[in-house]
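A single protein chain has been omitted; all remaining protein chains appear in their positions.
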C-alpha cells in the first residue's frame, strides 16, 4: 500500500468534504497498521471506521492513533491509497499534500496531476472551513450569537501549519505557507517569506522571499526579503526554477533560472532567463556574453548589476564555467 | 433611494458604532424593499427595526433577509441612503465600501469624500471589533477566563472577506484585501497580493502584487509577485495609476504611469513617471526618448531595462505610438 492515514474533516451541507486532516499520515505503512485501520476493507478515500479499530491500534502499538480514533468518534475515517495514482478525491489530495509537508515525500515526487479539480474553493474561518455558499448565513448566525467569525482566506489550499508542523521549523506568518510545502529541518520562513505547495527547502534555510510552486531550495541557502523565484504556473516560463546549496538570493532580487551551488544574486537584481549577462573572470575581464539561461545550474557564480554601467555581470572562475556540463548534470 | 441595507454592528462602551456589517446590501432598491425595511421612516444611518419587519420582508419575497432580521433581533438596524452624498456616519461609509466589494459600484464611482473621518481606528480581534481604549481590559478578561484574544489588525478598515466574498474569487491571505476593494469575477489575490479600498480588478486577474488605493486593473491583466503600483495617498504623485486589459506587471516591478492594453513591464523594472525611456521599433532602432509619463495610456508597449547598457527601453510598434491620442482618450 502506498499510504494510509486516520483522517477527519469538515463537510458542507451536502456532506461533501471541504478539507481533511491527517494527524499521523503514513507512507508505505506496515501490514499491521493497514490491518488495524482497515480490517480487510478495500482502500478508498473515506473508509468508515469500525468499533474495534481503537483496540486494534492499541494492540499494534499505535497508542496516539488509538486515542485519536476514540476522541474523534464518528468524525473519523480512513484514507487508504493503494498506489500513487492521479488523485480523484479531496481526501486523497489532502493526504498527498500532508505527506509532503510531513517530509514523507519530496516536492515533484508524488503524482498530483489534476489536483486543482479535487480541491474545493473554501472560506477558511475562525470556525473552520465553510462552503462559500453557506458563508453569509454562518456570518449572520455568529453575529446573532455574539461571536466574531473571521475569514482568514478564500482558497483551495489551507495553511500548512494547521495540518503539519514538522520538527525544526519556524514560520513568522502561517498564512504564507500552503499545505503541500516542504520545509526542511532548520528552515525559518520569516513574515515576508512564502512557500507554495509542491515546493520548499531541503534543510537549513532562512526564507524571507517567495518560493513559487515547484521550486526547491537546497541546504544552507538563504532567500533575502522580498526576493522572487519565478513560477511555472504563470509568467510563461516552462523552466522549473531551483536553487542549489549554499546560495544567497539578495533582498528584492529575482531568479528566472535554476542556480547551481554557492551562487549569489545581488540584492535588487532580477535575473530573468532572457537577460544578457557579461561573464567576468577574477580580474574583471570579459570572458563572454551569454543569456542567463545558458548559465542554468552552474555553481560558484555571483550575479550583480554594475552600478556604473548598468550591465548585468556574472563573476565566476573560469573552471566553474568549463566544468558546467559535468558538474551539473543533476540539473 | 440610492441604497438600503439591513445591518448589524459592534459598538464601543459608549454605544458608538465601530463597524457595520450588511449581509444583503442593495443599491437602487425597489420600493417594495424600501417599504418592507423602513415602513415610512425617513432614511438614516441607523434606523430601528420594528416588530413587523421580518413578516414584511417575507411577504416581499426576501426570505434570507427576513431570516437575518429574526436571527439578529435587536442587534439589527437599517441603513438607508437617499443619495450618494458625502458620508457623514460610520454606517454610511461601511455601506458604501460594501457596495463596492459586492460589485454594485465600481471604484471611483461613489462619493467617499472625508471617509477617514467617519472610520474609527479599531482593534480587529478574534472577539470582534474592540475600541482601542477598551482593549487592555478585554485582553485581561479573556486571559482570566482562559481564552486567547488575538489582535489581527489595528486599522480604520477591516478585511473585505469578513464583509463580502463575491463570486469567483480566491484570496490567499484575507488580511491583504481591505473592505472597499473590488475584485472581479475570476480574480485570485495570492498571498503576496494586496488590494486597497476603492481599487481593484474588473475581471479575470492573477494578483500577486499591490494594488494601491484608487488603482484599477483591467480584464486579463496579471500583477506579478511583489510588484508595486504607485498610489496617490503618499509618494507625491497626483496621476491616478491604472492598468489596462491583458497587461503583465512582472514580479518585483513597479508602475508609476497609467498603462494602456497589452502592455508589459519586465520583472524587476520600476517605471516611474519621470523615468526617461528610449522608445525602440521592432528592429531595435531608437524612435525617440521620452519621459515615461508621455507614454501614459498607450497600448502594446513592452518596458524593460537593457541588461547590457542599463537603459530603460520601450519596445513598441510605431503604429501604437502614433495612434495614442485617438485610441487612448479613455485615459
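Letters A and B name the chains as they come in the text, with residue numbers starting at 1 for each one.
To be clear about the criterion, a residue touches a chain if its C-beta (ideal position, glycine included) is under 8 Å from a C-beta of that chain, and two chains touch if they have at least 3 such contacts.
Note that this is a predicted model, so its numbers are computed, not measured.
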| item | value |
| --- | --- |
| Contact with the hidden chain (one of B:128, B:214 or B:256) | B:256 |
| Candidates A:92, A:155 or A:266 - the one touching the absent chain | A:266 |
| Full-complex contact with the absent chain, from A:57, A:80 or A:169 | A:169 |
| Which of B:89, B:153 or B:246 contacts the chain that the document leaves out | B:153 |
| Absent chain, residues of subunit B that touch it | 121, 123, 126, 132, 135-137, 139-141, 143-144, 147-156, 175-176, 178, 194, 210, 212, 226, 228, 230, 234-235, 252-254, 256, 268-270, 272, 275-278, 289, 305-306, 309-312 |
| Residue ranges of subunit A at the interface with the undisplayed chain | 8, 21, 23-24, 64, 67-68, 71-73, 75, 125-129, 152, 159, 161-162, 165, 169-175, 191-192, 206, 222, 224-226, 250-252, 266-269, 305-311 |
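Methods note: only the chains that are shown with their structure count from here on.
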| item | value |
| --- | --- |
| Inter-chain centre distance, subunit A versus subunit B - centres from mean C-alpha coordinates, in Å | 30 |
